[in-house]
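Report on the following structure.
With one protein chain removed, the remaining protein chains of the complex are shown where they sit.
On to chain A.
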Amino acid sequence: MAAITMRLPVARKAVVLSAPRGGEKHLVAPGDTITTDTGYMRGHGTYVEEEKLIASVAGAVERVNKLVCVKALKTRYNGEVGDIVVGRITEVQQKRWKVETNSRLDSVLLLSSINLPGGELRRRSAEDELAMRDYLQEGDLISAEVQSVFSDGAVSLHTRSLKYGKLGQGVLVQVSPSLVKRQKTHFHDLPCGASVILGNNGFIWIYPTPEQKDEEAGGFTTNLEPVPLSDREVISRLRNCIVALVTQQLMLFDTSILYCYEASLPHQIKDILKPEVMEEIVLETRQRLLDLEG
(Lines give C-alpha, C1' and ligand atoms only; values in the text may rest on other atoms or scores of the structure.)
Protein backbone atom coordinates (compact mmCIF):
# COMPACT_ATOMS: atom_id res chain seq x y z
CA MET A 1 0.00 0.00 0.00
CA ALA A 2 1.32 3.39 -0.86
CA ALA A 3 2.03 5.72 2.02
CA ILE A 4 1.91 9.35 1.00
CA THR A 5 2.23 12.01 3.69
CA MET A 6 1.77 15.64 2.91
CA ARG A 7 2.04 18.41 5.39
CA LEU A 8 2.00 22.15 5.69
CA PRO A 9 5.44 23.66 6.17
CA VAL A 10 6.48 24.61 9.67
CA ALA A 11 8.96 27.36 10.41
CA ARG A 12 12.33 25.80 11.14
CA LYS A 13 13.46 25.93 14.74
CA ALA A 14 16.98 27.19 15.34
CA VAL A 15 19.40 24.36 16.13
CA VAL A 16 20.04 24.45 19.88
CA LEU A 17 23.75 24.66 20.53
CA SER A 18 24.86 22.77 23.58
CA ALA A 19 27.43 24.59 25.70
CA PRO A 20 30.77 23.62 24.18
CA ARG A 21 33.67 22.71 26.38
CA GLY A 22 36.59 25.11 26.31
CA GLY A 23 34.59 28.30 26.17
CA GLU A 24 32.37 29.92 23.58
CA LYS A 25 33.15 29.39 19.94
CA HIS A 26 33.85 32.57 18.05
CA LEU A 27 31.79 32.27 14.88
CA VAL A 28 32.47 34.62 11.99
CA ALA A 29 31.05 35.32 8.57
CA PRO A 30 33.08 36.46 5.53
CA GLY A 31 34.01 40.09 6.08
CA ASP A 32 33.82 40.01 9.88
CA THR A 33 36.78 41.47 11.74
CA ILE A 34 38.47 38.87 13.88
CA THR A 35 40.90 41.16 15.65
CA THR A 36 42.59 44.51 15.20
CA ASP A 37 45.70 43.36 17.07
CA THR A 38 48.57 43.29 14.59
CA GLY A 39 50.59 40.79 16.64
CA TYR A 40 48.83 37.76 15.13
CA MET A 41 49.89 35.76 12.09
CA ARG A 42 47.19 35.15 9.56
CA GLY A 43 46.30 31.53 8.80
CA HIS A 44 43.84 29.87 6.44
CA GLY A 45 40.57 31.62 5.93
CA THR A 46 41.77 35.09 6.89
CA TYR A 47 43.26 38.14 5.20
CA VAL A 48 44.61 41.48 6.32
CA GLU A 49 43.03 44.75 5.25
CA GLU A 50 43.76 48.13 6.80
CA GLU A 51 45.60 46.54 9.74
CA LYS A 52 42.57 44.44 10.60
CA LEU A 53 42.41 40.68 10.41
CA ILE A 54 39.26 39.79 8.47
CA ALA A 55 37.69 36.38 7.89
CA SER A 56 37.19 35.22 4.31
CA VAL A 57 35.08 32.14 5.06
CA ALA A 58 32.18 31.42 7.38
CA GLY A 59 33.26 29.32 10.33
CA ALA A 60 34.82 29.18 13.77
CA VAL A 61 38.01 31.00 14.70
CA GLU A 62 40.84 28.83 15.91
CA ARG A 63 43.87 30.25 17.58
CA VAL A 64 47.13 28.46 18.21
CA ASN A 65 49.54 30.80 20.03
CA LYS A 66 50.05 33.54 17.48
CA LEU A 67 48.41 31.86 14.52
CA VAL A 68 44.79 32.72 13.83
CA CYS A 69 42.84 30.75 11.28
CA VAL A 70 39.19 30.27 10.47
CA LYS A 71 37.97 26.72 10.06
CA ALA A 72 35.04 26.77 7.64
CA LEU A 73 31.91 24.77 8.44
CA LYS A 74 31.10 23.80 4.88
CA THR A 75 34.03 23.40 2.52
CA ARG A 76 35.49 21.06 0.03
CA TYR A 77 37.79 18.44 1.48
CA ASN A 78 41.36 19.63 2.14
CA GLY A 79 43.70 16.66 2.22
CA GLU A 80 46.03 15.92 5.11
CA VAL A 81 48.61 13.15 5.13
CA GLY A 82 47.25 10.05 6.83
CA ASP A 83 43.57 10.71 6.26
CA ILE A 84 41.29 7.90 5.17
CA VAL A 85 39.18 8.78 2.16
CA VAL A 86 36.48 7.07 0.16
CA GLY A 87 36.53 8.08 -3.48
CA ARG A 88 35.10 7.26 -6.87
CA ILE A 89 37.31 6.60 -9.91
CA THR A 90 36.59 9.17 -12.60
CA GLU A 91 39.38 8.54 -15.11
CA VAL A 92 41.88 5.84 -15.96
CA GLN A 93 45.06 7.51 -17.20
CA GLN A 94 48.45 6.19 -18.26
CA LYS A 95 50.02 5.25 -14.96
CA ARG A 96 47.40 6.49 -12.53
CA TRP A 97 43.75 6.78 -11.74
CA LYS A 98 41.91 10.04 -11.04
CA VAL A 99 39.69 9.76 -8.00
CA GLU A 100 36.87 12.11 -7.04
CA THR A 101 37.01 12.87 -3.32
CA ASN A 102 34.88 16.01 -2.90
CA SER A 103 37.95 18.27 -2.98
CA ARG A 104 38.91 21.14 -5.26
CA LEU A 105 40.99 18.95 -7.53
CA ASP A 106 40.64 15.29 -8.40
CA SER A 107 42.88 13.10 -6.27
CA VAL A 108 45.49 10.88 -7.84
CA LEU A 109 46.03 7.16 -7.26
CA LEU A 110 49.31 6.09 -8.82
CA LEU A 111 49.71 2.63 -10.24
CA SER A 112 52.73 2.19 -8.01
CA SER A 113 50.64 2.92 -4.93
CA ILE A 114 48.31 -0.04 -5.17
CA ASN A 115 48.70 -3.64 -4.11
CA LEU A 116 48.80 -6.06 -7.01
CA PRO A 117 46.37 -8.96 -6.72
CA GLY A 118 48.05 -11.87 -5.07
CA GLY A 119 50.20 -9.54 -3.02
CA GLU A 120 53.23 -9.65 -5.35
CA LEU A 121 55.98 -7.14 -4.84
CA ARG A 122 57.57 -6.17 -8.13
CA ARG A 123 58.06 -3.21 -10.42
CA ARG A 124 55.03 -2.32 -12.43
CA SER A 125 55.54 -3.23 -16.05
CA ALA A 126 53.90 -2.19 -19.28
CA GLU A 127 51.47 -5.13 -19.00
CA ASP A 128 50.35 -3.80 -15.66
CA GLU A 129 49.60 -0.49 -17.30
CA LEU A 130 47.46 -2.13 -19.93
CA ALA A 131 45.66 -4.19 -17.30
CA MET A 132 44.83 -1.16 -15.15
CA ARG A 133 41.22 -1.18 -16.21
CA ASP A 134 40.83 -4.74 -14.97
CA TYR A 135 41.69 -3.60 -11.46
CA LEU A 136 39.76 -0.36 -11.19
CA GLN A 137 37.29 1.08 -13.68
CA GLU A 138 35.50 4.38 -13.94
CA GLY A 139 32.71 4.48 -11.39
CA ASP A 140 34.32 2.12 -8.87
CA LEU A 141 34.43 3.14 -5.23
CA ILE A 142 37.66 2.74 -3.29
CA SER A 143 38.87 3.38 0.21
CA ALA A 144 42.40 4.72 0.41
CA GLU A 145 44.80 6.67 2.58
CA VAL A 146 46.37 10.00 1.72
CA GLN A 147 50.04 9.54 1.01
CA SER A 148 51.04 13.11 0.20
CA VAL A 149 49.63 16.45 -0.85
CA PHE A 150 50.87 18.21 -3.98
CA SER A 151 51.69 21.90 -3.93
CA ASP A 152 48.45 22.80 -5.72
CA GLY A 153 46.39 21.02 -3.09
CA ALA A 154 45.75 17.81 -5.03
CA VAL A 155 46.01 14.71 -2.95
CA SER A 156 47.95 11.54 -3.75
CA LEU A 157 46.38 8.34 -2.45
CA HIS A 158 47.63 4.84 -1.77
CA THR A 159 45.95 1.54 -0.99
CA ARG A 160 49.01 -0.24 0.31
CA SER A 161 47.23 -2.22 2.97
CA LEU A 162 44.76 -5.03 2.91
CA LYS A 163 42.10 -2.96 4.56
CA TYR A 164 41.97 -0.51 1.64
CA GLY A 165 40.90 -1.25 -1.87
CA LYS A 166 37.80 -1.54 -4.00
CA LEU A 167 34.51 -1.40 -2.14
CA GLY A 168 31.77 -3.90 -2.82
CA GLN A 169 28.08 -3.65 -2.05
CA GLY A 170 26.94 -0.93 0.30
CA VAL A 171 25.47 2.54 0.60
CA LEU A 172 27.34 5.83 0.20
CA VAL A 173 26.29 8.92 2.14
CA GLN A 174 27.83 12.25 1.18
CA VAL A 175 28.19 14.80 3.97
CA SER A 176 30.28 17.87 4.63
CA PRO A 177 33.90 16.98 5.52
CA SER A 178 33.82 19.19 8.60
CA LEU A 179 31.25 16.91 10.27
CA VAL A 180 33.50 13.85 10.34
CA LYS A 181 35.42 13.73 13.60
CA ARG A 182 39.08 12.90 13.40
CA GLN A 183 39.72 9.68 15.26
CA LYS A 184 42.31 6.92 15.60
CA THR A 185 40.48 4.59 13.29
CA HIS A 186 37.82 5.26 10.69
CA PHE A 187 36.84 1.66 10.01
CA HIS A 188 34.17 0.60 12.47
CA ASP A 189 32.31 -2.68 12.85
CA LEU A 190 29.12 -1.63 14.57
CA PRO A 191 27.46 -4.16 16.90
CA CYS A 192 24.14 -3.70 15.13
CA GLY A 193 25.37 -5.81 12.23
CA ALA A 194 26.92 -3.46 9.68
CA SER A 195 30.31 -1.86 9.16
CA VAL A 196 30.99 1.73 8.35
CA ILE A 197 33.95 3.61 6.87
CA LEU A 198 33.96 7.30 7.86
CA GLY A 199 35.98 8.98 5.13
CA ASN A 200 37.60 12.26 6.16
CA ASN A 201 36.41 13.73 2.88
CA GLY A 202 32.80 13.40 3.93
CA PHE A 203 32.03 10.20 2.02
CA ILE A 204 30.65 7.61 4.39
CA TRP A 205 30.40 4.02 3.26
CA ILE A 206 28.03 1.61 5.02
CA TYR A 207 28.33 -2.04 4.12
CA PRO A 208 27.37 -5.45 5.52
CA THR A 209 30.05 -6.91 7.78
CA PRO A 210 31.92 -9.60 5.84
CA GLU A 211 31.98 -13.01 7.54
CA GLN A 212 35.54 -14.04 6.84
CA LYS A 213 38.27 -11.54 7.37
CA ASP A 214 40.95 -12.97 5.12
CA GLU A 215 41.25 -11.42 1.66
CA GLU A 216 44.14 -12.86 -0.29
CA ALA A 217 43.06 -11.03 -3.37
CA GLY A 218 44.46 -7.78 -2.06
CA GLY A 219 41.14 -6.02 -1.88
CA PHE A 220 40.17 -6.09 -5.54
CA THR A 221 37.47 -8.71 -5.81
CA THR A 222 33.96 -7.66 -4.92
CA ASN A 223 31.33 -9.87 -3.44
CA LEU A 224 28.21 -9.53 -5.59
CA GLU A 225 25.97 -12.00 -3.78
CA PRO A 226 22.57 -10.62 -2.80
CA VAL A 227 22.61 -9.06 0.63
CA PRO A 228 19.99 -10.52 3.04
CA LEU A 229 17.01 -8.33 3.97
CA SER A 230 17.96 -8.04 7.66
CA ASP A 231 21.37 -6.61 6.76
CA ARG A 232 19.76 -4.24 4.28
CA GLU A 233 17.37 -2.98 6.94
CA VAL A 234 20.25 -2.27 9.32
CA ILE A 235 22.13 -0.46 6.57
CA SER A 236 19.09 1.64 5.58
CA ARG A 237 18.48 2.56 9.19
CA LEU A 238 22.10 3.59 9.66
CA ARG A 239 21.96 5.67 6.50
CA ASN A 240 18.86 7.51 7.69
CA CYS A 241 20.44 8.06 11.12
CA ILE A 242 23.53 9.58 9.55
CA VAL A 243 21.35 11.87 7.41
CA ALA A 244 19.46 12.89 10.57
CA LEU A 245 22.68 13.66 12.44
CA VAL A 246 23.97 15.70 9.51
CA THR A 247 20.75 17.73 9.28
CA GLN A 248 21.09 18.63 12.94
CA GLN A 249 24.82 19.39 12.58
CA LEU A 250 26.14 16.78 14.98
CA MET A 251 29.69 15.45 14.62
CA LEU A 252 29.86 11.98 13.11
CA PHE A 253 31.83 9.30 14.88
CA ASP A 254 31.13 5.71 15.79
CA THR A 255 29.56 6.43 19.19
CA SER A 256 27.21 9.11 17.91
CA ILE A 257 26.08 6.94 15.02
CA LEU A 258 25.52 4.00 17.35
CA TYR A 259 23.53 6.04 19.89
CA CYS A 260 21.45 7.50 17.08
CA TYR A 261 20.79 4.00 15.74
CA GLU A 262 19.62 2.80 19.15
CA ALA A 263 17.43 5.87 19.59
CA SER A 264 15.79 5.26 16.23
CA LEU A 265 14.85 1.61 16.87
CA PRO A 266 11.29 2.33 18.05
CA HIS A 267 10.53 4.10 14.76
CA GLN A 268 10.09 2.66 11.30
CA ILE A 269 13.05 3.17 8.99
CA LYS A 270 11.28 5.53 6.60
CA ASP A 271 9.90 7.62 9.47
CA ILE A 272 13.37 8.63 10.61
CA LEU A 273 13.50 11.22 7.83
CA LYS A 274 10.41 13.04 9.07
CA PRO A 275 11.45 16.34 10.70
CA GLU A 276 9.86 15.75 14.08
CA VAL A 277 11.20 12.22 14.44
CA MET A 278 14.63 13.42 13.36
CA GLU A 279 14.67 16.10 16.05
CA GLU A 280 13.55 13.67 18.71
CA ILE A 281 16.18 11.07 17.86
CA VAL A 282 19.02 13.57 17.63
CA LEU A 283 18.00 15.19 20.91
CA GLU A 284 18.18 11.82 22.62
CA THR A 285 21.57 11.12 21.02
CA ARG A 286 22.89 14.52 22.11
CA GLN A 287 21.69 13.82 25.64
CA ARG A 288 23.40 10.46 25.81
CA LEU A 289 26.63 11.90 24.44
CA LEU A 290 26.59 14.65 27.07
CA ASP A 291 26.00 12.05 29.78
CA LEU A 292 28.90 10.06 28.43
CA GLU A 293 31.25 13.00 28.66
CA GLY A 294 30.52 13.58 32.27
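Criterion: a residue touches a chain if its C-beta (ideal position, glycine included) is under 8 Å from a C-beta of that chain, and two chains touch if they have at least 3 such contacts; residues count from 1.
Following the convention adopted for this analysis, contacts and distances are computed from a predicted model.
Asker: Looking only at the UniProt record of the hidden chain, which name from "N-alpha-acetyltransferase 20", "Large ribosomal subunit protein uL30m", "Exosome component 7" or "Ribonuclease P/MRP protein subunit POP5" is the right one?
Answerer: "Exosome component 7"
Asker: Out of A:K52, A:K74 or A:K270, which is the one that touches the chain we can't see?
Answerer: A:K270
Asker: Decide which residue listed in A:A131, A:V171, A:M251 or A:L289 touches the omitted chain of the complex.
Answerer: The missing chain is touched by A:V171.
Asker: Of A:R7, A:K66, A:R122 or A:K184, which residue touches the hidden chain?
Answerer: Touches the omitted chain: A:R7.
Asker: Extract the touching residues of chain A with respect to the undisplayed chain.
Answerer: 1-12, 171, 229, 232-233, 236-237, 239-240, 243, 268-270, 272-275
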